[in-house]
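A protein chain is absent from this complex, but the other protein chains hold their places.
Per-chain residue numbering starts at 1, and chain names A, B and C are given in the order in which the chains are listed.
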Amino acid sequence: MAKYKIVHYINNFFAGAGGEEAAGMKPELHEGAMGPGLALKAAFGDDYEIVATVVCGDNYFGEKTDAAKAELLEMIKKYDPQLFIAGPAFNAGRYGVACGTMCKAVEAELGIPVLTGMYEENPGVDMFKKDLIIVKTKNSAAGMKDAVPHIKTIGEKMVKGEEILGPSIEGYIERGIRVNYFHEKRGSERGVDLLVKKCRGEAVETEYPMPKFDRVPPNPPVADMSKVKVAMITSGGIVPQGNPDHIESSSATKYGVYSIEGMDRMDKKDFMTIHGGYDRAFVTENPNLVVPLDVMRDLEREGVIGELANYFITTTGTGTSTGNAKGFGEDFVKKLKEDGVGAVVLTST
Amino acid sequence: MKLELGKIYIHDVQFADKTYVENGTLFVCKEEIEKLVLEDDRLISARVELARPGESVRIAPVKDVIEPRVKVDGPGAIFPGVINKVKQVGEGRTHALVGSTVITCGRIVGFQEGVIDMSGPTAKYTPFSETYNVCVVIEPKEGLETHDYEAAGRMAGLKVATYVGEAGRNVEPDEIVTYETKPLLEQIAQYPDLPKIGYVHMLQSQGLLHDTFYYGVDAKKFIPTLMYPTEIMDGAIVSGNCVAPCDKVTTYHHLNNPVIEDLYKRHGKDLNFIGVILTNENVFLADKERCSDMVAKLAQFIGLDGLLITEEGYGNPDTDLMMNCKKVTQAGTKVVIITDEFPGRDGKSQSLADAVPEADTMVSCGQGNIIVHFPAMDHVIGTLDFVETMIGGYEGCIKADGSFDAELQIIIASTIANGFNKLAARTY
Amino acid sequence: MDNVMVTNNCRCFEKWKDIFQMEFEEGWTYLDVLTKARDYIHQGYHLLTHPLAGSVKPNQTPFKSIILSKDTLEDAEEFRDLVLIEDSIAAYHKFIKGKPLPDWPEKSREDFRTVDLSLMEGVVSNPIMNRR
Partner (left out) sequence: MVKEVERAGIPVVHIATVVPISLTIGANRIVPAIGIPYPLGDPNLPEEKSKQIRRELVERALKALQTPVDEQTVFE
């Protein structure tokens, strides 16, 4: 019988190329198993073979994701494997994201089962747990020994198309997928049990946890405002005259970044409002009512704030889906970070 | 209020010249049932068919399921305010033909009614694959208005069930179960050391095909009220809805409410079952605020320590469910919710349309979005013409041999949100 | 009461066009109605009816009607309406992703209009709606 073929993905560190200094390495291909793959090879036994190990530096993957992905896929494809394993990444964040990204890409392109492993707090977990089976590992490579049996069992089941049981049984990270089963007691009886316990003050476990409301904990305060660069953002629909980027007056699908360099105030000759949600007359007359440039310049001059970013970011809030708004935010924070912005004043109408 | 429920166990159903029960077999007279149904001139045809557990039979589209019962002693009669005169029920003695049902089926509107399979892999999801079913397939006269047809179909089922139930009047029951709830102060005094427990029963009340009736009163027009648990066993509540089949509370499920049954089982042991608060699930947000305020008020008024809440339906009712839970909790009563789930095809989305942090103790009756396969059956009672358009079905899902794939929500009472079944969901 | 009905159901439009301000467009999808209602909420309107009224799910019925008002009838938590409409839009996407709306024959569409109309009739007949 032919052996099942596995391709394994690891990073610079686990390939023995080195740590941070080797993180820029480009994708490489090695025949057979290496590094942590040796433990997998031993566990999977004679019916399986790690035919190749593909390696990529974490920084290279992070910075040139698309190129790295394409190169790696080419390498993997020609082995025609039945299973792809990435990592485990343990608590290495960039490595975790790379493992998750590669698993998704391989699954989509090659249509074969994929598997990775991470420590619960690895940022890759939140990004990929709904899409992938991620074996739960300890936070360092010392956890390899414990992870291997789970990777083996799940990997075998995947290749053979057998049912993968619940996360606590199989040792993977809970994916948040609701799956039916038959309980030994009917629902009403379980309900009464829970209520009696709850009334006694005993701990009870819910069968369906309420969604966690997506909250971001507040950042620590700005220590010294006079040393910080402040940026202004608005959902109040203030744009340069003529609305050059055609931002919609409601249900916006884009945002704009516009210069305020050398300006002391928002002049109605330069800016207009496109907001669809309110009476525009006052703001048309004085855009500072939404983007308080005049006051901010005063504060900058007086040294109350260190510096004002030389642009403002704008869109319209009315009718704009939370999904789009989230997307805008994810996009423009990169710029804010690059520009060293240390505080943001966001105005909404 | 004390009710003796005499259970007559039915192990088979057969056609005969008259309707009667003998040695656990229910004999029904087809002609008399058809005649009874056709007394309503809104209906032009009624066909009676029988379905037994294990048969290769599929029933669709199902409108309501009703257990035949008859009141043999005490005030009032079965289905008060609907079939019989308005009169307080819940006291005396009632006989039930346990293990048999009357099922109405037929097309009401171009969507929504569900499926019952008497055998095969999907049979396990519905309790009615284990009962002996007298199915009445109805057809309306041409051009009948939807509201009228809904009413005619609802009445047909209740009339037939009442008629069949009469067969149990003079039969000695196999088992008699006594349920008793005393007036509030006496009930509290009976078990002073046990937690005082209630049940908030939310009735579907959004409009056409979404209604429920209490003593004939449209539930959207009442305000929350207290009910002795035994009233429901005499048919004080009847279903007038066919929302998503999977979480439809059929009239059968009202008569056999599992929460009430299980609370009675523990009554006097580790809890003191005080009573039921009935409330509704209206479309109007002001009604929701008002009724949930009143539910919390009643719970506090009668001094409950804890209560269970069940809902019927998805979406709009989730908001009532959460408002009730939140306000009752804030009024100082502990809450457990029983619900079903709709997390989408991939099981990854939020299961309910609303959520509050107070809903921290929930029982899951399973999720209705998974796809299940329905193999072909030898015989179909009703029609499969509408499967594609029924809830949970999708275009092209039905194959030439009559087999099809559909979401679990197409099966009657498969994820019923009052805990009648053992189906549950957990997180993978 | 300054009420507006957002609907894609011509029967609701015909029935109440003289009573309510109407936002009606036969061609709107279920989502368009939800989105329009959200725009009104963003502008300070309050929901009078639940956006998911009727337990026919958003990937089943093509029709949707929602009544909003400048006034509020109840002492609700302030951001209730916003949460309700956003949750409803999320629910819409959840269902439609798994299974798109079927291409219903006109007979079924008329049934759906009837059900939607009935849901709204229950609301409009409520005495509190006639408050001035």
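Methods note: contacts are C-beta pairs under 8 Å (C-beta built on N, C-alpha and C of every residue); 3 or more make two chains touch, one makes a residue touch a chain.
Please read these numbers as outputs of a predicted model, since none were measured by experiment.
Of A:Pro220, A:Gly242 or A:Gly262, it is A:Pro220 that touches the chain left out of the display.
One of C:Val83, C:Leu101 or C:Ile128 touches the chain omitted from the figure, and that residue is C:Val83. One chain of the complex is left out; on chain A, the residues touching it are 213-223, 225, 233, 235-236, 277-279, 281-283, 285-286, 288-290, 292, 294-296, 298-299, 304-305, 315, 322, 325-326, 328-330, 332-333, 336-337, 341-349.
Simple rule for what comes next: only the chains that are shown with their structure count from here on.
Chain A and chain B have Cα centroids separated by 45 Å.
We define each chain's centre as the mean of its Cα atoms; on that basis chain A and chain C are separated by 35 Å.
Inter-chain centre distance (chain B to chain C, centres taken as mean C-alpha positions): 28 Å. Among the residues of chain B, those in touch with two or more other chains are 343, 346, 350, 355. The part of chain A that touches chain B in the complex is made up of residues 130, 166-167, 174-192, 194-196, 198-200, 204, 206-211. Note for the complex: chain C touches chain A at residues 35, 38-39, 42-43, 86, 89.
Chain B meets chain C in the complex at residues 109-112, 146-147, 204, 206-210, 220, 243-244, 282-290, 313-317, 319, 342-346, 349-350, 353-355, 369, 388-389, 391, 394-395, 407.
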